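This is the structure I want to talk about, given as structure tokens.
Note that one protein chain of the assembly has been removed; the remaining protein chains are unaltered in position.
Our next item is subunit A:
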Amino acid sequence: MTINTLSQDGVQRQQMSCLTKMERMVISMQDPDMGIKLRNQRLLITVIPHAMTGADIVEWLIKKCSISDEEALHIGQIFVKYGYIYPLKEPRNLILKVDDSPYRFQMPYYWMSTRWPASELDYAIYLAKKNIRKQGELIEYEKECYNALHKRINHTWDFVVMQAREQLRASKQRRKADRIVLKCQEQAYWLVNRPPPGTLDSIDHGPERRTMNTRYLLKRTLTITLCEGLTRLCVCVCSYVKYCEQYQPHDPIMQGCLPSIPWITDDIMFWNMNCETVAVPTKLRVERWSFSFMELLNDPMGRKEFLTYLKKEFSAENLCFWQACEDVRHGETSKIPEKVDEVYKQFLTPGASRWVNIDSKTMEKTLEGLKRPHRFVLDDAQMHIYFLMKKDSYPRYLKSDLYKNLFARAIVPQETKKSVFPFMRRQRHSSPSPALATQAAEDDGKAKNSNSFKSNSGTASRR
């Protein structure tokens, strides 16, 4: 697979929609009533018609799109970089200046979307013209390109020189103003299509993307079906609003965090206070466990607390079973049969030490599936136990003294004290790599042979 930056199909597909939009905007910029006011601009001693200043362009963009000056300047720059507008004063520099520097619109002939091949031959003729016009007008990289082209297409060099001479002769018959304009237009075109080394290549894009297989797409489209039980939009939308409101205090970008955002104050207390093994959690963290059962299970500390509660209720085997099923689903394929066997012995055999209460239909189906164990064989049983915990144990846990006491004990961190010299950067300490931590745990795990609560197949929790 090759990366062809000049592939016509590539430019066509990925960039065309942007180019079309840009061109639409350029056309409206040139609208006689609503567009930019064009007037004659003086360039040294020559007067160039239909020109505008950089400031005009930016002002028009601000008004048209209701944006700030910074953004308008940014967009204007893009138009210049892509060759839709070119500067008259310093034609080599494709930059937009917000002053009275004169600019002009590029001819549609030279627009990127015309997909004119910009071949080597054309480039050679252009460089030859420059060379003939004024000795030494070619700058370094252009000289190199010229020499390289000379070598490469040597066989047509006579044609190149002849074309160059002809074009120069024809141009001498024009008025000076037109000559300057044509020269600038051509130069702008080549600056975009053959950018000098070190400058941004506007045509640069990533690997080629294939075009769609239309027939396959259409046949596939015929298989679209309406989902059963669609929800009213009103309900969906209200659920987003509720979610955003509920989580806003937990979103540091929205509401900051206590003690402080580590990236700003160079103080990592926030991370230390919320790590897995902390003695006293923060109030926000404990509160979050009440948002959904998933939040509780996602936090290792929450899971531990929940297990403690379940032990008191003599239903701890539910969580252990769920955890073991997770281990099967996400673990190594090779270990599935032995893991499933363990699960069966510990949780599903009648009279097992940690027997879980599953309805008979699910139990029958699971036992049947165990004859040929695969990754998802325990899914139905796991789902049953999950919902059991969610509907029964979880709400009771949230009302329990264990949870309430923990919430009462939980701390609200103090905001980081601002140092006397805030502009002095604090030392940024590195932290042990997670690779190191798990390596040590694995070494320990290999020594012990536990089927314990924490698996060591690399499953990590969300926090």
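Basically, a residue touches a chain if its C-beta (ideal position, glycine included) is under 8 Å from a C-beta of that chain, and two chains touch if they have at least 3 such contacts; residues count from 1.
Keep this in mind: contacts and distances are computed from a predicted model.
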| remark: In UniProt, the chain not displayed here, chosen among "Guanine nucleotide-binding protein subunit beta-5", "DNA primase large subunit C-terminal domain-containing protein", "Polynucleotide 5'-hydroxyl-kinase NOL9" or "Cytoplasmic", goes by "Guanine nucleotide-binding protein subunit beta-5"
| Of A:Gly35, A:Pro91, A:Pro196 or A:Pro252, which one is in contact with the hidden chain? | A:Pro252
| message | Of the residues A:Ile95, A:Met162, A:Cys244 or A:Ala408, I need the one that contacts the missing chain. | response | A:Cys244
| query | From the list A:Met34, A:Met162 or A:Ile264, which touches the chain that is not on show? | reply | A:Ile264
| query | Where does subunit A touch the missing chain, residue by residue? | reply | 1, 3, 13-14, 17-18, 21-22, 25, 61, 64-65, 67-68, 70-72, 74-75, 78, 200, 204, 206-207, 209-241, 243-248, 250-257, 261-264, 268, 270-271, 274, 293-294, 297-298, 326, 330-334, 375-376, 379, 382-383, 386-387, 390, 415, 418, 422-423, 428-431, 433-439, 457-460, 462-463
